[in-house]
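Supplied in structure tokens, the structure appears directly below.
Note that one protein chain of the assembly has been removed; the remaining protein chains are unaltered in position.
On to chain A.
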Amino acid sequence: MLKGFTRNFKPLEILSEGELEAIHRGTLSVLRKTGVRFESKKALKLFEKNGCQVDYTDNRVRFPEGLVEECLRKCPSSFRVKARNPKNDMIWGGNTVYFQALSGTRSVDLDTWEPKTPTRKEYYDAITCLDALENVHIIPWYTPWFGFKNIPSVMAMPEGLAARLRNSSKFTCSNYSMGCEVFNIQMAKAVGAELRSSMAASPPLTFYEDAVENAFRTVEAGFILLITSGSVYGGTSPATIAGSLISGNAEIMAGIVLAQLIKPGTRIIVQDFSFPQNMRSGSPGFGAIEISLHQVAFNQIWRRYKIPIDGGVSYPGSKKIDYQAGYEKAIIALIGALSGTNTIWIQGAMYGELAFHPVLAIIDDDMVGMIGRFLRGILVNDETMALDLIDEVGPIPGYYLNKEHTRKWWKLEQFIPRVADRLTYPEWLKGGKKDCLSLAKERYQKILSTHKVDPPLTQSQEEEIERILKEARKYYRKKGLISNAEWEAYMEDLKSPDYPYA
């Protein structure tokens, strides 16, 4: 079992009881009065059968409060999830905090900082790196990248999942696009792993059919459903944080009702993926401090409902691995961790989800180590208070460096970063003035030359994954979603030595 980190103290809270209750009541009132639009006949019928008021003219569902509260209670407050290797299984909920890698649409050149499309080899190598990093607990969908060279976009998700299952045994996830979840579920089952998949609202207050269909498939497969509200406040939810929380939580609760009606007791994780709108460009305000305010309140609300939380999306606005990227990531991740989320997205991404680099993931992994150490808090007992030792050492010339207590405890108390520069000036000057970026580049090469996935897929698992991929390729080709030119480049790519599975 992968324990992740445990927060050993009370979480940071910023809402009063009265404010919490007002937001709760407000959310229920939006669900009852305004309702949520579901572009899915199947879902509408299920809602109607269970006492919701369904308006078929605009596909809007209005929810009775009793049903919403009953469905919230049906969500388990903590649960185990199965990774490909049982040593990477996780228990979600309570005071546990896990970290997951982020993803990017493209890679980036570390000299020019220009975006570039990764190759298949770079894609597989980046997964090897994430598998090796001790503080990456989850390698989610689209990670490391949304796709790679020569892969038709419809195949990006199944190819990505196959790569993660091949080069990592950590818990992974998958998402939906053009029905690819059918193939993803088959692949996970073939290797004995569970998947977390999402049902994302399209704010404001709408779920499209593909999201709903994926919810049905995920729940019916017995996997974990992540219900996401990803509004941009000021654009797709009110500009105020309080209003945005209500609108987003109404979406999530509507999703929870659906999941619990499909199968009571379904394992749910709720996700806050909201950003303030950048009122200049219209893009989400990556790296903004309001993300943290939204997150703290979100965490407080959902801890009250006792449903595991995913959040603290630490996307920086910076396009470089620089000071700005560092402080934006650190602030968002740390506040998320302190305020009681169960999972935080952090390693590897820069400029929102538009770029990812494994070298950045290595630097971020140190940051996670620091946060994880902080969460563990301070252990206070007879041994750590060390009264006898203080008495034994006494004043100067007494000292602690030669004591057994020091040898035992310093390593438990101190976190040692892997690539942060902690040298003295003379050491640093003599060592070539390396910063954390150059140290991370070195570590990346070392990981690639030494790390092996544990365990690799068996021969029959490999064959089964490739069979499912072949089926997906054939399916999308037949559906006309892969053009002739795309197909040719794709088939050529599969013949390369970087793809020994075909």
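Please note the rule applied: contacts are C-beta pairs under 8 Å (C-beta built on N, C-alpha and C of every residue); 3 or more make two chains touch, one makes a residue touch a chain; residues count from 1.
Basically, contacts and distances are computed from a predicted model.
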Per UniProt record, name of the chain withheld from view ["sulfate adenylyltransferase", "Cobalamin-binding protein", "Nitrogenase iron-molybdenum cofactor biosynthesis protein NifE" or "Sugar ABC transporter permease"]:
"Cobalamin-binding protein"
In the full complex, which of A:10, A:280 or A:478 touches the chain missing from this view?
A:280
Based on the whole complex, identify which of A:153, A:324 or A:406 touches the chain you can't see.
A:153
Looking at A:35, A:140, A:158 or A:234, which makes contact with the chain not pictured?
A:234
Which candidate, A:78, A:202 or A:324, sits in contact with the chain we can't see?
A:202
Please identify, in ascending order, the residues of chain A that touch the omitted chain?
105, 115, 146-147, 152-153, 156, 177-178, 202, 234-235, 239, 277-283, 354, 483
